[in-house]
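Excluded from the complex is one protein chain; the other protein chains are retained at their positions.
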Amino acid sequence: MARLERGPGRLVAFSDGVFAIAVTLLVLEIQPPEDFTHLARGLGELWPSYLGYALSFLLIGQVWVNHHVMFDHIRHVDREVLFLNTVLLMVIAFLPFSTSLLAGALRADAGLRTAVVVYGSTLWTAALLFNIIWAHLRRAGLLEASLDVRAVRSIGHRFALALLWIGSGIVVGAFVPVAGVVIIAAFLPAYYLPIRGEYGSDPG
Amino acid sequence: MARLERGPGRLVAFSDGVFAIAVTLLVLEIQPPEDFTHLARGLGELWPSYLGYALSFLLIGQVWVNHHVMFDHIRHVDREVLFLNTVLLMVIAFLPFSTSLLAGALRADAGLRTAVVVYGSTLWTAALLFNIIWAHLRRAGLLEASLDVRAVRSIGHRFALALLWIGSGIVVGAFVPVAGVVIIAAFLPAYYLPIRGEYGSDPG
Amino acid sequence: MARLERGPGRLVAFSDGVFAIAVTLLVLEIQPPEDFTHLARGLGELWPSYLGYALSFLLIGQVWVNHHVMFDHIRHVDREVLFLNTVLLMVIAFLPFSTSLLAGALRADAGLRTAVVVYGSTLWTAALLFNIIWAHLRRAGLLEASLDVRAVRSIGHRFALALLWIGSGIVVGAFVPVAGVVIIAAFLPAYYLPIRGEYGSDPG
Partner (left out) sequence: MARLERGPGRLVAFSDGVFAIAVTLLVLEIQPPEDFTHLARGLGELWPSYLGYALSFLLIGQVWVNHHVMFDHIRHVDREVLFLNTVLLMVIAFLPFSTSLLAGALRADAGLRTAVVVYGSTLWTAALLFNIIWAHLRRAGLLEASLDVRAVRSIGHRFALALLWIGSGIVVGAFVPVAGVVIIAAFLPAYYLPIRGEYGSDPG
């Protein structure tokens, strides 16, 4: 066990596996139309499934990037991190279900309010776990000594921002479902763009 | 083949893959409700599926941790280990099926006794294989020389404890199914907490 | 984050995971016949599924090879590459759906025109992303200095060729669906064969 606490290597590899599989399973939620004689029309009616597929794929891709941002700065992991990370993966691996709810509600034009709240809450719980893990890493002194204080704080801010942003999406989505989806989707470009002053310069 | 017997690296990587996939496939057992007009209620009725999902995800996560505890202390693997590990993975990869039985029985309010026994037996067989592999590693002298005798014994005790604990869950579950599930679930916190004196102190 | 930009190692590992899963999920699209009393005949009627399976498996295998050709020559990745690669994987992971459309249309003998265009367009979009990523790598100076100019250009030509070839398959397929499939399939041998003068000689 001592050795298990040394480096995050295997935890990262296992997590990468779950991310890669969760993202690839999303396509199984898209069912081809039954009627092939009017295939083009049938495919057009599946637009909510494509939307859900693209949104969830890009969001999980983003979570994957942030998972690395977090675990790149860890010296070793303890049992709490192992447990919290498993719960985080459990939430991520649940997204294909939330996605099929969202797509199904859009297609049925019913239950959209519930579906958006469930979808947002899945993401929000993932964001919450990021915040809990980061706080634990700081408190338990598991971060690399070389990581400067400003970076620790700015990464923490970023994780807190996710919580607020997606939380707003859920609240708005409970009243105007489509607006909630738009807010959550708007999180993607905001997150891929670097935040000014947050990270070091481009390596050479 | 000589080389295959040198290190457990590839065996661990292959096993990690199976663990990651088994855990992520669990979500496919949760079917969205057909009726989206009463989505919230329909989702509420799926609680046995969520329970099964969470329970199995955390249990497989724990098995994964223990798999590393075991294979971190191996110098090399022989054909017996290769074979026994394949059987272990076969049992783990069967858990999504056992989980959907458990969730289905809770939802149908029928066959719960059988479902709990099958679910528990799947886990118990995995625990049995851990004990067999560990005994073989000790007997065949495949463990690292640096591993001290106390650690070897305490890891062995831990694996034996799993056998007893889950065995009790099955026996109780055969009479009072819900109590059996509770016993098996109670194994999770008991296992994530470090056992006093078993492992070295926190590094660094 | 600085560290994230250093090497493409993790991006490649994550991508390999998605490729491996996408390719293996293809088999789930093939449904066994319902009637086992005339199994041989039932299996014979599934030929479009086998065709789709083999074609998509080999094409994804080829995309995987080319993904490595591209990322073997990268010094580090930036946020744009991370984002573009995620979009590329999203397109690849969509192929099992496009494949089941193609097989379904061949089996139903209906909607084949649409299915071939959708199938080809999925591949074409993947090829487009290869071209965009390669152009970005060149422009942003992310390629290894040791890579000579001729190689950069010939790899670029290869990616551009894919765009033209598959584009032709789509255009032809919109009129004569089967001919479109043949053109896309013909891309496989053309691509596995080394192009004269493009790469260095066989090592050692």
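Order of writing sets the chain letters: A, B and C. Residues in each chain are counted from 1.
Definition applied: a residue touches a chain if its C-beta (ideal position, glycine included) is under 8 Å from a C-beta of that chain, and two chains touch if they have at least 3 such contacts.
Just so we're clear, the structure is a prediction, and the values are computed from it rather than from any experiment.
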item	value
For the chain not depicted, the shown chains it touches	B, C
Of B:A54, B:A93, B:I132 or B:L147, the one touching the omitted chain in the full complex	B:A93
Missing-chain contacts mapped onto subunit B	1-6, 10, 13-14, 17-18, 21-22, 25, 28, 76, 78-79, 82-83, 86-87, 89-90, 93-94, 96-97, 100-101, 104-105, 108, 110-111, 114-115, 118
Touch residues of subunit C, complete complex, unshown partner	12-13, 16-17, 19-21, 23-28, 30, 32, 36-40, 43, 53-54, 57-58, 61-62, 64-65, 68-69, 72, 192-194, 198-200, 202-204
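What we mean here is this: only the chains that are shown with their structure count from here on.
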item	value
Closest chain to the centre of mass proxy, which here is the mean CA position	A
Interchain centroid distance [CA atoms averaged], subunit A/subunit B, Å	26
Whole-Å separation of chain centres (CA-atom averages), subunit B against subunit C	37
Residues of subunit C whose C-beta touches two or more other chains	21
